[in-house]
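For this depiction, one protein chain was excluded, whereas all remaining protein chains were kept in their positions.
Each chain gets a letter, A, B and C, in the order it is written, and its residues are counted from 1.
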Amino acid sequence: MMENTPKLIPYRHKVQYYETDCMKVVHHSNYIRFFEEARVDFLEQIGAGYVALEAAGYVSPVLSASANYKSMTAYGEELYILVKLSEYKGARFYFTYKVIDVATGTLRATGETSHCFLKNGSLVNLKKELPEAHEQLVNAVGMETVI
Amino acid sequence: MMENTPKLIPYRHKVQYYETDCMKVVHHSNYIRFFEEARVDFLEQIGAGYVALEAAGYVSPVLSASANYKSMTAYGEELYILVKLSEYKGARFYFTYKVIDVATGTLRATGETSHCFLKNGSLVNLKKELPEAHEQLVNAVGMETVI
Amino acid sequence: MMENTPKLIPYRHKVQYYETDCMKVVHHSNYIRFFEEARVDFLEQIGAGYVALEAAGYVSPVLSASANYKSMTAYGEELYILVKLSEYKGARFYFTYKVIDVATGTLRATGETSHCFLKNGSLVNLKKELPEAHEQLVNAVGMETVI
Partner (left out) sequence: MMENTPKLIPYRHKVQYYETDCMKVVHHSNYIRFFEEARVDFLEQIGAGYVALEAAGYVSPVLSASANYKSMTAYGEELYILVKLSEYKGARFYFTYKVIDVATGTLRATGETSHCFLKNGSLVNLKKELPEAHEQLVNAVGMETVI
């Protein structure tokens, strides 16, 4: 990440009633959705928004996702979902996440996802087929949102 | 509905943990989803399954949906979602719903949805373009699942 | 609504990937959730936030919900969900909603919900038991968010 990189804005998510469960906390599956929200926002911030690629017939499926839950989030609390593009190797790229309570700074969860690009069901060689997206990813490795 | 119509099987839904909210009951938005589950099942039972139509490029958006909540459903309870094809007029067709607790017979909710068919964003005249689906709907008006 | 009422900020919702369905638009059930997001935000803006009441043992279930879908919302689009506290009668209060595409101003949906307050499963007479919340609701009837 170069010195003159514009500062990325950390993604915030206000917890909704429909995201809680009868344990009175956010249902664990929703963190996987929060990761997606923050990842999409991160990619838009670095200029690699997903909407244009999808319009061109590409899709970027999630190949794996994991979350480690550290503490529970209640209704009405607000979360930072911090994202880092941790690796880009072959056709596969990896994000790591930290979910942090805005009010207290408490760590709620960490996580990781991996992704590729497909067109018509086949793996896309980004370097050849989407050199611009490839360059963006190469340059963005190590970039992250911080509080 | 003819005398020899095969008896329709009422749709059952076991309430999942992720469907509850921090009021310790099923979140109200999920009943709209239960209506969909039961409607799809109803259409498959009368031989008007949606998958084939969608493969042929048709979609059937929901034009309106409403629910009246009568009592609350807790985690682990099982529900009947009873469906009636109440009306088919012009290009629009209507379903009504009753959600009933399997164990006690208590009414949980009632509801209504309306629908049409679209192809490439335009309203489909079912009678002309999909005469078979049109006939199925005409014949199915008044049909319903009962306990 | 008095002249010196502070201007309410219209609620915005960016559509997430997980909110779309295979018709490539926002699933209709999610509008019911958007109504909730905007209603909660509205109540917080007028100082009648829900978290404190819930901490005191009160819950405010949704008694009915309805939506009329006017046009479809795609992934990545942003929506205004405008709210109006339309009526407060007896123990029951009513909200109406307009969902509008931020970029184009196109109407996506309208809707209505009704609500009450319960404590230990029994209907709460707000005027007697929660006079402050009662006053807030009385004063807020007719208030709405606008673009």
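The rule is simple: a contact is a pair of C-beta atoms (placed from the backbone, for glycine too) under 8 Å apart; a residue touches a chain by one contact, two chains touch by 3 or more.
All values derive from a computational prediction rather than experimental measurement.
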item	value
Touched by the hidden chain, restricted to displayed chains	A, B, C
Absent-chain contact - pick from A:8, A:59 or A:91	A:59
Among A:14, A:28 or A:92, the residue in touch with the chain that has been omitted	A:28
Touching residues on chain B - with respect to the absent chain	16-18, 33, 36-37, 40, 49-51, 54, 75-76
Footprint left on chain A by the chain that the document does not show	22-23, 25, 28-30, 32-33, 36, 54, 59, 61-69, 72
Chain not shown, touching residues in chain C	17-18, 20-22, 24-25, 27, 29, 74-75
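Criterion: only the chains that are shown with their structure count from here on.
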item	value
Chain nearest the overall C-alpha centroid of the shown protein atoms	C
Centre-of-Cα separation between chain C and chain B, whole angstrom	26
Centroid distance [mean C-alpha coordinates] between chain C and chain A, Å	29
Cα-centroid distance, chain A relative to chain B, in whole angstrom	35
Where chain C touches two or more other chains, by residue	33, 36, 54
